[in-house]
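Let me begin by handing over the structure; questions about it come next.
The complex appears here minus one protein chain, its other protein chains still in place.
Take a look at chain A:
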Amino acid sequence: MTIKDIFNDMSYGPAPEGTDKVDQWLAGHKDGFGLYIDGKWIGSKGDKSFTSSNPANGKKLAKLAQAGDADVDAAVKAARKAQPKWESLGGHGRAKYLYALARLLQKHARKFAVLETLDNGKPIRETRDIDIPLAVRHFYHHAGWAQLQESEFPEHTAIGVVGQIIPWNFPLLMLAWKVAPAIAAGNTVVLKPAEYTSLTALMFAELCQEAGLPAGVVNIVTGDGSTGELLVDHKDVDKLAFTGSTEVGRLIKARTAGTGKKLTLELGGKSPFIVFDDADLDAAVEGLVDAIWFNQGQVCCAGSRLLVQEGVEQALLEKIRLRMQTLRVGDPLDKNTDIGAIVDKVQKKRIEGLVQQGVEQGATLWQPERQPDSAFPDAGCFYPPTLLTNVDSSNIVAIEEIFGPVLSVLSFRTQKEAITLANNSRYGLAASVWSENLNRALDVAPQLKAGVVWVNCTNQFDAACGFGGYRESGFGREGGREGMFEYLAPVRGKTAAEQDLPVPEVSGQQQAGIDQTAKLYIGGKQARPDSGNSLPVISAKGVQIGLVGEGSRKDIRNAVEAAFKAEGWSRTSAHNRAQILYYIAENLGYRADEFTARLVSLTGVDKKQAQREVELSIERLFFYAAWADKYDGAVHQPPLKGVALAMNEPLGIVGIGCPDAAPLLAMVSMLAPVIAMGNRAVLVPSQRFPLLATDLYQVLETSDVPAGVVNIVTGARDSLMQVLADHYQVDGVWYCGSAEGSARVEAASAGNLKRNWVNHGIARDWFGAEGAGREFLREATQVKNVWVPYGDSI
């Protein structure tokens, strides 16, 4: 084209980023890459390999080793060997290495950006301006956490060896999110990058060498899903961190059930993008560009579900269509490209399939004309930006994660309806809310089931702000203080096995006097068990001293229903919750003698010990009443003009399975933090000593505890807990009992990926320091980060 032609058509022309340095690097590895284990490059023992290619043109980039059994084992061994020394290096010692990694990454930023674009297909603008700078920032931020570890995380140690499996959509950034906090906290890692996109991880391994990171601290094994499975199943891995699909997350959750491996899962989403009629619509349109046409829509927190208020729906759609016409799909290496290549043809097929189904189910499809001056290599794997309107809430494109540049549009009438629609999803990763009325936005944000809420912005990330999901989007947080806790374990005293006591045969006489048949406690009322059966409660001396209801599936169902209806508890003020807990403590105090006698009679402890247990139970209620209005969130200052509000929110409905040991104190120690933080509880008491729970509900009844906040179902604890763990309406399960029971809870929780806190059969000293504390509060809450940019002055 001549300059005159361009003067007339004002086209952009090509602006390719150079690839010389990366080409050179790849040429240096033309014989293939090894695995990075114990600070060395080694070939795969199985001698299997696979190739990585550029999705924008189909050309092969490199040959990679497929790590097998022996390789994964060698990597885990290397990590195990390196871990104690790495941890004992201390916070400052580790901080220096993390700082060095950050600096090195920054120095090689352009090389990483180009390589990422070649391997993944995402536009160079994004790798250059977003992926790499955020990865660098993550290492800097976590150099800081390493430095502060001793003072900020006292009584915590590293977990040990961490297996990390990351996805292909943000290869280096996800590596940073995984590796930085793990090694900052003193863990060592074995990381498996996604098979489509391993190259930046391998380049990062070279940086580890350059930084002189001790051998074995970071190990990188390449391979497909089978390598990942080896890592998941490896017996000597203490923790697994996975980012990827909900489907695979569920498998990992089920497979690791009962292994004692700590788990964080960052999974899929169908995040709502809510536009109210008082929003800056032009701003919202740009938000959508960042939400769904960023990284080809291959973003777990992509705002893929547009919920728009009916009155502005047409105006917004017109603006969206106009904007879509200026999106440039093409060569990812071109600096003018907005939408690059889809990572692989398998993925492209999946997008096409889902869109086709959506259209068959009634959606109207709209795609813009291709930009005349944007290059679009035919050999590449491209998919145009796509708008789907007339989408019913039952349409597959309103429900399933597409993981492509496809926006589904639904409308709403009122704020209330917007929230209901937004939460009408199995996922809960992120949401964004657009309104110029901050009263409205800040009212809506806490009501959304999402780990991150962006007000008048979207897809903002920062290392200081935790990121992670609610519901089937996973659990655990990455980034910030909460992210560090995922890689730390509280120091525990000496460990003993939890003893589940057998319920003895009746050997003595039934106690004389009035028959005592305790009912279940559901929805604030005493309820007969659905089964119509009762179980005897036997004293320490073998005398039957009463009966309790034999709870069943249906009673659990009823209890969960009652807990669901008690949703107001989660919104009531912290002061109010504290008052109720104090009141429970007060009323328990009035009946201290009665509970003491009950403990003596049931468990056979001496009176002094029983008194101590009752007193400590009262103290514990005070403790969590005290915390109720003090377990505050945080206000982060991310690098934008505004704040990110980290709110500690309740999980929702929590199932609690109590141990036989210290039956009153353990029960109170678990129940109190759960309700103090605003959860509603379905509690299954000690199977051996259930009368303490049924006595307790008489205390609850006199303490103004709203109906449904605490529900008590007696009976066969482990099978009842399994029903709770399996229940889709239950958000978390705490369990303290046998190792087998723990495993069953974890396995059953895979269904809706609820959060678990189980003891894996290890007893807790309820009378000691580990019987209460912040750990309980953390387990009873989840952090939601609400980003609120502001400014209205020029």
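The working rule: contacts are C-beta pairs under 8 Å (C-beta built on N, C-alpha and C of every residue); 3 or more make two chains touch, one makes a residue touch a chain; residues count from 1.
One rule holds in what follows: contacts and distances are computed from a predicted model.
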item	value
Absent chain [UniProt protein name; select from "Hydrogenase formation protein HypD", "Amino acid/amide ABC transporter ATP-binding protein 1 (HAAT family)", "Aspartyl/glutamyl-tRNA(Asn/Gln) amidotransferase subunit C" or "Deoxyribose-phosphate aldolase"]	"Deoxyribose-phosphate aldolase"
Residue touching the undisplayed chain, where the options are A:N456, A:S473, A:N648 or A:N679	A:N456
Contact partner of the left-out chain, one of A:E436, A:D606, A:E619 or A:E740	A:E436
Touching residue (missing chain; options A:S394, A:N439 or A:S793)	A:S793
In chain A, positions touching the absent partner	1-7, 9-15, 125, 128-129, 278-283, 286-287, 326, 335-336, 338, 436, 456-457, 640-642, 789-794
